[in-house]
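All protein chains but one are shown in place.
Chain naming follows the written order as A, B and C, and within any one chain the residues start at number 1.
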Amino acid sequence: MTTAAGASAKTIATLQDRSIQFYRQMVRIRLFEEQVNDLYTRALMPGLAHLYSGEEAIAVGVCGALHQDDYITSTHRGHGHCLAKGASPKLMFAELLGKADGYCHGKGGSMHIADPATGNLGANAIVGGSMGIATGAAFSARRLGNGRVAVCFFGEGALGQGLLYEVMNLAQLWKLPVLYVCENNLYNEYTHFSETTAGDICARPAAFGIHAETVDGQDVHAVYAAAQRLVDRARSGGGPAFLLCNTYRYTGHHVGDINREYYRTRQEEQTWKTERDPIRLLGDRLIAEGLADRGLLEGMEVEIRAEMKAAVEFAMESPYPAAGEVEKHVYA
Amino acid sequence: MTTAAGASAKTIATLQDRSIQFYRQMVRIRLFEEQVNDLYTRALMPGLAHLYSGEEAIAVGVCGALHQDDYITSTHRGHGHCLAKGASPKLMFAELLGKADGYCHGKGGSMHIADPATGNLGANAIVGGSMGIATGAAFSARRLGNGRVAVCFFGEGALGQGLLYEVMNLAQLWKLPVLYVCENNLYNEYTHFSETTAGDICARPAAFGIHAETVDGQDVHAVYAAAQRLVDRARSGGGPAFLLCNTYRYTGHHVGDINREYYRTRQEEQTWKTERDPIRLLGDRLIAEGLADRGLLEGMEVEIRAEMKAAVEFAMESPYPAAGEVEKHVYA
Amino acid sequence: MPDAGMRELTFAQAIREALAEEMRRDPRVCILGEDVAEAGTPFKVLSGLVEEFGTDRVVDTPISEAGFTGVAVGAAMTGLRPVVDIMFGDFLTLTMDQMVNQAAKIHYMSGGKWKVPMVLRTTLGATRRSAAQHSQSLHAWFAHVPGLKVAIPATPYDAKGLLKTAIRDENPVIFFEDKMMHHKLKGNVPAAEFTIPLGVADVKREGTDITLVATSSMVQVALGAAVLLEGAGISAEVVDPRTLWPLDEKTLIDSAKKTSRAIVIDEGYGRYGVTAELASVISQGAFFDLDGPVVRMGAMHIPIPFSPPLEDLTVPTEKSVFETARKMCAKA
Partner (left out) sequence: MPDAGMRELTFAQAIREALAEEMRRDPRVCILGEDVAEAGTPFKVLSGLVEEFGTDRVVDTPISEAGFTGVAVGAAMTGLRPVVDIMFGDFLTLTMDQMVNQAAKIHYMSGGKWKVPMVLRTTLGATRRSAAQHSQSLHAWFAHVPGLKVAIPATPYDAKGLLKTAIRDENPVIFFEDKMMHHKLKGNVPAAEFTIPLGVADVKREGTDITLVATSSMVQVALGAAVLLEGAGISAEVVDPRTLWPLDEKTLIDSAKKTSRAIVIDEGYGRYGVTAELASVISQGAFFDLDGPVVRMGAMHIPIPFSPPLEDLTVPTEKSVFETARKMCAKA
């Protein structure tokens, strides 16, 4: 936030508001996932859960640059994207538990949360599966001239899927307003990305003529600044862009992935958590720059934890869908 | 062939042999396709035929750098690749007519000629369909340590298929001895490649760390020199490479594609044929450098045309496969 | 022409008319595919549409079946009504993830929140000397997948009426056209606006002795066989389901109950395909009225061979249907 130095009071206030807002959003994601972990380890959550903890700055920074009616597509590790785009934790938890009040009436679960109200086209359990969808949303936006932008979130593992190259080619040919956001958390499940990824990642979109940038995925302001620039560019007809965000996932590929020593060291995990944590980094900056004090941040955490607990309770109390629901929504 | 200047008599003899050989091979392909065109327009050939005329220098130059047991995969426009790799015109024509003596006993036809004896893994009627196969042959070669190299021929239209990017990534990660040869003849069927291809073609393989070169696809010696270098490199463990060959197809996408003015001018066709013809270019050079005289080249043409006519006659006289053949070879 | 409102159209003309009418009616309808614009597809089915609707709505794509199908899914979710053109049904293999894991499931997974109103037009059918990778009839795969609808018209009238309905449907509909019918089959089509609901079978010919349930290309075969049967004193009823899903079970069952004998005829592979389903439905619904088992006639269980005399053996013919039916009627 060195950019704040010398700026007008109004700019500082805006920056403060935004920073606090980013902080809040990141903590919400972190504490949402804390509850998911808890539900899962208490065997209260069915299926698999892929936590976003450690990667919060990306979803928050990118979605911070979007309008409510801009589109996103998300992944199996999608809770962060949903929340950052504005979803309600209550309805998300209800979905995670397969309850009637969930975003998808319990039919989608953790990997399929979708919400038209916030432009969320849906998480996707097929790695790379949403790349066409996001590009298609951008195709609509261009055709309908409604000024919207689509963001496609995916992990670096999805770089293995040929679909990405097909749709990047289309997006560039047709100058579609789509931003491809690659979250490189270093692992495809249990395999280091260097074993699965040849060459230079950003050279791939660049080969199709797509503007590509790399950003520190642990620095929410850096992510936001880059996303804002690329989204504005796309919105004003500048065409697609690619944003590589370097990050780390704190826990297992999914909650059940406990013994990770065979593919990565505890030391590596520890270093990221202590030295590169996006929430701590922002918190320290806010305090150092006098934009917030420790008490405010701690108070926020307490308040959000209570919100998340209440959301879980709501979800726990929500009924399962009635049996008759099972055959509904197969066809529109 | 300026490289010949000042070389030893032996080098010149080798160069002369090779040049004559290249010339012969290119004429064979050209006159093979002449017969195909003739058969097709006389309604003697079933199905579709995609002629290689105009692109001969690529198949001949590349296959000139290969051993008999090196592998190739080919495309719908595959007659040139087959011939250059050593296939017999008789058995090819028999296949084109669906006859029992054909390479595939008539079951494959023009788009599926395959021949283990010359390392031909098969033409493919799926655009991009053989990219995995060629890469897999290189995977075997590396695992079995048999020193073979695999060449994957494809048109620039196949750059649209995601599979290419998946297998280039694998090939580079595993340092496989495979050469991707892209024949850019400017058109995907009836659409100019610039409407379907964003960015810079060679940047695509380069993004995966794959060495890429561009060559004049009408200059057989240039193609040969590049292929030789890249094949040697692959054979000695240097990994995959990509060779972009700029070329032109003289006739329609297939023989029936007669009225082409809506997608390209006669003028464009004429210019390529008169100024960039690979056979004429080589012939002129051979004569200019005193390596051949017009008579020799014309004699060769007469002789090859006779060979091709005889091959067609052989095919015409070959019987159709017996009805009982239809259910054979479904399973090995 | 007895009826002033009737014109004789080819199958292709009927398709084109349906598209043109729907594109005039609804600006959201657009076409995506390879060589669909100026070329009007290799089958020339779409000729003239780009002239009327422009390249913004009739969009030539790269050779990226997965990519542009994915784009259509996303576009359908966000306000357009794309009609995707997959040239040969064999290339559907490249679209399976987009159609089956995405398009078919999005409405359900989202608990009804998102819809995917798109049509995928493609082809089926052999005997075109196109060999194994350009001759398949893969419609059974899609009928197997809940969330998709499958139309498989057999006449220009049905093609027009069903395509218009498919475009207006809120769900993904796969629309199969027999390549051989496009320009060869003519039929009466009213000049006035009409649509045909999905899920209503059509009795193409009434009869009392045996039911021939036939789809797509096989309807004409069945009608031809019915004429031959009439000559042998056997009255055949020809029933065309017109859509595989929804499936009008009742009409099929009622006809079989009435005649007490049934053959089901489809150009796809018989094994684990359409004939299995239709035969099962009839067996289950008309069991106690049947004189004998329902007989299935489909493509031979082999890849389609190129060689004309072999290829002709693989598909049911008027003669083979006639003989099968005569034997069944003789027995009783």
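Operating definition for what follows: contacts are C-beta pairs under 8 Å (C-beta built on N, C-alpha and C of every residue); 3 or more make two chains touch, one makes a residue touch a chain.
All values derive from a computational prediction rather than experimental measurement.
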For the chain not depicted, the shown chains it touches: A, B, C
Contact residue for the chain not shown (choose from C:Met6, C:Ala20 or C:Met96): C:Met96
Touch with the omitted chain, as defined above, among B:Thr14, B:Ser140 or B:Ser236: B:Ser140
Which of C:Ile63, C:Ala143, C:Met297 or C:Val315 contacts the chain that the document leaves out: C:Ala143
Residue of B:Arg30, B:His50, B:Lys85 or B:His112 in touch with the missing chain, whole complex considered: B:His112
Footprint left on chain B by the chain that the document does not show: 71, 73, 102-108, 112, 114-116, 121-122, 124, 126, 129-141, 143-144, 146, 150, 162-163, 166-167, 169-170, 173, 328-332
Residues of chain A in contact with the chain not shown: 46-48, 98-99, 104-112, 124-129, 157-162, 188-191, 195-197, 262-263, 320-321, 323, 325-327, 330
For chain C, residues in touch with the removed chain: 90-94, 96-97, 100-101, 104-105, 108-109, 131-133, 140-141, 143-147, 244-245, 268-269, 271-277, 279-280, 283-285, 287-288, 290, 292-296, 300-303, 305
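Definition applied: only the chains that are shown with their structure count from here on.
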Mean-CA-position distance for chain C and chain B (Å): 37
Per-residue overlap in chain C, given as positions that touch at least 2 other chains: 61-62, 64, 66-67
Junction residues of chain B - those touching two or more other chains: 159-162, 195-197
